[in-house]
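Notes for the one structure printed next.
Entry: chain A
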Amino acid sequence: MFNLIRRDVILQKRLLLTFIPFIAFFIIMDSHPALIFLVASIFIPFNAYGYDEKAETNILLNSLPYTRREIIASRYLGAIIYMILAIGVTSLALFALDKSFTMTDIAIGGGLFLLFSAFTFPLFHIFKPGNITTVVLIGFILLAGVVPPIVMFFAEHLTAITDFIVNVPTTYLYWGAAAIILVAYTVSWGVTTTIYQRKAF
Partner candidate 1 sequence: MQIIIFNSSKEPIYEQITNQIKSSILAGELKEGDVIPSMRKLAKDLHISVITTKRAYEELEKAGFIYSIVGKGSFVAEQNLEMIREKKLKVIEEQLSMVIANSREIGLSTEELQQLLNILSEE
Partner candidate 2 sequence: MENVVELKNVTKKFKGFSVENIDLQVKKGFVTGFIGANGAGKSTTIKMIMNLLKPDTGEIKIFGLDYQTHEKEIKERIGFVYDGNVFFEGLNLKDIKRIVAPAYKHWDDTLFEQFVDQFELPLNKAIKTFSKGMQMKASLAIALSHHAELIIMDEPTAGLDPIFRRELLNLLQEFMVDGNRTIFFSTHITTDLDRIADYIAFLQRGELVFNQSIHDVAENYALVKGRVELLDRDTEKAFVHIHRAPTGFEALTNNVNAVNNTFGNSVVIERASLEDIMYYMKGRESYV
């Protein structure tokens, strides 16, 4: 299982060299730290899916002594591990460039990443290879472009809900969000496993 997670590093050896400049670019552009954490986390897992959309990769992995359950588990666990590593590296980069950030930024960036993963990972196995990158791109634009206005809309017009949220103590809010993300991620994991087990290569 660990081997499956480690293979992403071997595969993306060269790409990883661009990781630091990639983050540095966002930092210099003075992006919001939470966004930087999000983008940094996405880097490895989604590049890995770029490889996995090839049918040959699935034929290879499924011919090796791995179960389909393990292959999917490595994706979901790998995403968390790489997220933690990315957050670590990004924090160091922010320190080095003398930018301030808070634990909340990390929590928001990481939370959004997990939520985004929860929604997109199953899609990788539903759509045909070749369409996946498009799907992810659209997914990302939707998340980045459509969700905030919707949230704003709710904030302005459904004051009952926003009032409720505002009145809930912040710690509860964070715990609630964490719980929702956790549930979404776990459900997504289960769904992807089921889809993947039925696939033919």
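Candidates were picked such that all candidates are chains of the complex that A comes from, given by their letters.
The definition used in the following text is that a residue touches a chain if its C-beta (ideal position, glycine included) is under 8 Å from a C-beta of that chain, and two chains touch if they have at least 3 such contacts; residues count from 1.
None of the values given here were measured: they were computed from a predicted structure.
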Complex member in contact with chain A (any copy), out of 1 or 2: 2
Contact footprint of candidate 2 on chain A as seen in their complex: 3, 6-7, 10-11, 13, 51, 56-57, 59-60, 62-67, 198, 200-201
